[in-house]
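Every protein chain except one is present and positioned as in the full complex.
Labels run A, B and C following the written order; every chain starts at residue 1.
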Amino acid sequence: MAIEGVKAKEQGKVYVGNLDETAKRAKQLLIGRLKLGKAVDWATSFSLWPVHLTTSCCGCEFAAAWSPRFDGEQFGALPWVGPRQTNLIIIEGTVTRKMACAVKVTWDQMPAPKFAIAMGACALDGGIFYNSYNIVRPWEIIPIDVYIPGCPPRPESVARAIVDLQRSIRSKGIASKWVEEGVRPDKPLVAPKQDVCSWWRG
Amino acid sequence: MSLVEVLASIVFYPPIYQLVIVGLIVTLGVVIIILWFERKATARVQRRLGPYHVAPKLAGMPQLLADLLRYAFQEIIIPRTVDRGVFITAPIIATVLSILPIAVVPFTSIPDYWPIPMDYSVLVALAISTVSPIFLVLAGWASNNKFSIIGGVREAFIITAYELIAILSILSVSAATLSFNFIDIVNAQMNTAWFIILNPIAFMAAFLAVLMSTSGFPFEIPESENEVVAGPFTEYSGILYGLNMGAAYMKRFAFSIILAVAFLGGWSPLTPGEGILYGYLLPSIVVIIKAFILMMVFSFLRSVYGRYRLDQALQGAWRLVFPMALIGFGIGIIEAYLGLT
Amino acid sequence: MVEGLRFMKLSEEMVRVVIEKVKKELGDLVKSVEEGKGYISIKVPLNRLREAAVKLKNMGFDHVKSLTVTDYKKKGVFEVMYMASSYLDEELSRIIVSLTVEIDRNNPRMPSLSDIWTSVEFQEREVYEFFGIHFEGHPDLRPLLLVPDIADLKPLTKDFIVKEEPIFKS
Partner (left out) sequence: MSVSVIGGPKRESDLKIPGTEVRKIEKDLYEVFIGPQHPGSGHMRIIIRVDGDVIVEADPDMGYVHRTMEKLGEIRQYIKNIPLFERMAIQDACNVTVPYVLALEKILDIEPPQRAKYLRSLLCEINRIAAHLYGFGIFGVFIGHSTMYMWAFADREVMVELAEKLTGARLTHSYPIPGGARRDMPQDFPQAARKAARYMRRRLEEYRKIFLDNPVMKARMEGVGYIPKKLAAELGVVGPVARASGIKYDARYNDPYDAYDEVDFEIPVFEEGDALARAWVKVEEIKQSLRIIEQAVDWLESHTSEAPIHDKFWAKSPPLWKKVFEKEGRVKLLPMMATMKIPPGKAFARGETARGEIVYYVESTGDSIPYRVRIVSPSARNAIVFKYVVPGHRVMDLPTIYGSIDYFPPEADR
């Protein structure tokens, strides 16, 4: 059935309205007029769900940080399964060339506002593997908010990093501004210099 | 008529009260509290703290509020390869349908305080509750993601297994009372005993069926994260995922209310009296508390069990729980024959 | 649960017995059999490798612990060692034999032993990407660990030089 006034090319498509426009207006109303910015920052800071991406052996201490002794869940951070539902990525140690693509793709799949923590000396600048031919510095691929030194860092320092990130989200209002403006206010997104996924296409 | 009375007559106008107040607000509150309880109880069993620092004085109660608010303001990603219309509408319809059975369940014996008074309410409630899983399967199919599709197919498998059990075991109550009317069922329970005592086998079957239908442990198979990331909801983000996650709990709440009315005597210790307060509000609170206790039992299983394999769950459903439901149905018929109820 | 086991330290006597057995079994196949530190080295010519492997397997050496390749750039050869041992034979499980061949560094091709010892299949793939040794007859010869552009560099050969540490250089 042809609908009048609709281009022939677009016949048969399902129309759900202009979602982008609606979302923009809703954002303006909620954050601009109703001053919900503080609430958004509060909610985001206490709901930092790290995505399940174990890049290297710091995953041991990452796992320990969510174990009963250190219990990362008390800060509201719950490791979750898929990137679509999370807003925090914790790079656990060395990122190899093969893994770099996974890091990049996972980061791209996460919905904004999203944050990143780099864990371990390897994620800072290579650490003990600084001269290896197979590693990539994670800050070349994604923007990092907090670095945790140590090889591996103790679970307490992971908790500390999460608390630090929470404070900076609340004090700088990163999340609310990000939601309102659509771009991150204080940090540009990183455009990787090298094509980390080149090997995939062969 | 004073202002309070006018307000009360609006708030306690049955369709508004049961669909908006109970259906949306109380359900949301219950979901938030039950999720918090689930996380806290699991944490307790696992010898840790659980959500805490978000509000130390309230033992982390607003944690779920924070999660919800965060989901609400997060970006909603709609991949280019999905079927847009279905992708967006499926979770919304599933959520609405999963709380809709509340509309046909009475919270009191006075037919005036019943949104849709009818003699076949048990059938209608069960019929509505069977529709929402279809939209979960649709959501998985529309996502165009392999994990979603596998999750959707698993959901479909599970539906076939639990649906008959749920219907049979809840209908055993109807068989025992020779009525499809929830009010008659509750009255019968008030005269003799609750059906959980008269017919425990049917209650067990119904309990397991509800666990399966809302993918609670040990039947958390469609969303089993170790094979199919988040099942049908893998591609969902932002508030759409929040809806999806809430829908399972809302459905569980709706089912818990049905179970509370059908097996746990509804508003039983209380005889609804005159007026809104004694005739409507207090009985409904009793029902909700009973449903809430049921939900706490459902949630607690998470910390004790892992999950069954799909074929094991289906096998268990057809070989063990289905005969249980049949026996329960038989017991119901025998009870009616002997005139116990 | 099966009863617990008791200890027996490896004695030189046992090693000698196995060496004799290997010599008798392989006969003229071997170039030399000598005792190394922690293993027995059996050198065979490349064209008799598969024959020797089958005989070792029949002796009871049922799996390969390590496929070790060393690059001798000056000699112009790769030394390939199949370090085999036994699970099912308790005597032999104390011994490790290394079936050693040398292959030309410039034309690294050799027969695959993965149909004799299944346990070597993944390690042959690994050697293939790190040294570029082509195993003829391997069912599935693809890079295992590396991304293709690094596998082209053959990183474990001595041609590939990594930036060294500046301190404590001796």
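We take it that a contact is a pair of C-beta atoms (placed from the backbone, for glycine too) under 8 Å apart; a residue touches a chain by one contact, two chains touch by 3 or more.
Quick caveat, the model's predicted, so the values are computed rather than measured.
Across the entire complex, contacts from the unshown chain go to A, B, C. Contact with the omitted chain, checked across C:G38, C:G76 or C:G137, is made by C:G38. Interface note: of B:W36, B:F87, B:F217 or B:F233, the residue touching the hidden chain in the full complex is B:F217.
Checked against the hidden chain, the listed residues A:S47, A:Q74, A:T94 or A:S176 yield one contact partner: A:T94.
One chain of the complex is left out; on subunit C, the residues touching it are 1-2, 4-5, 7, 9-10, 36-39, 62-71, 81, 83, 87-88, 90, 93-94, 96, 98, 117-123, 130, 143-147, 155-156, 160, 162, 164-165, 168, 170.
Mapped onto subunit B, contacts with the missing chain fall at residues 42, 45-48, 80-81, 144-147, 149-150, 217-218, 220-221, 224-229, 302-312.
In the full complex, subunit A contacts the hidden chain through residues 51-57, 59-61, 63-64, 66-69, 81, 83, 94, 96, 98-99, 101-102, 105-106, 128-129, 131-135, 151-152, 154, 197, 200-201.
One rule holds for everything that comes next: only the chains that are shown with their structure count from here on.
Chain-to-chain contact here is organised linearly: an open path runs through the chains from one end to the other. Distances from each chain's CA mean to the overall CA mean are smallest for chain A.
Mean C-alpha positions place subunit A and subunit B at a centre distance of 33 Å. Shared interface positions of subunit B, defined as residues touching 2 or more other chains, are absent. Residues of subunit C that touch subunit A in their complex: 146-150, 153, 155, 160, 162-165. Of all residues in subunit B, those touching subunit A in their complex are 39, 43, 46-54, 60, 63, 65-70, 73-78, 83-86, 88-89, 225, 229-230, 233-238, 241. Per the touch definition, subunit A reaches subunit B in the complex via residues 14-16, 19, 23, 27, 30, 39-40, 42-44, 46-47, 67-69, 71, 73-76, 81-82, 84-85, 87, 109, 111-113, 175, 179.
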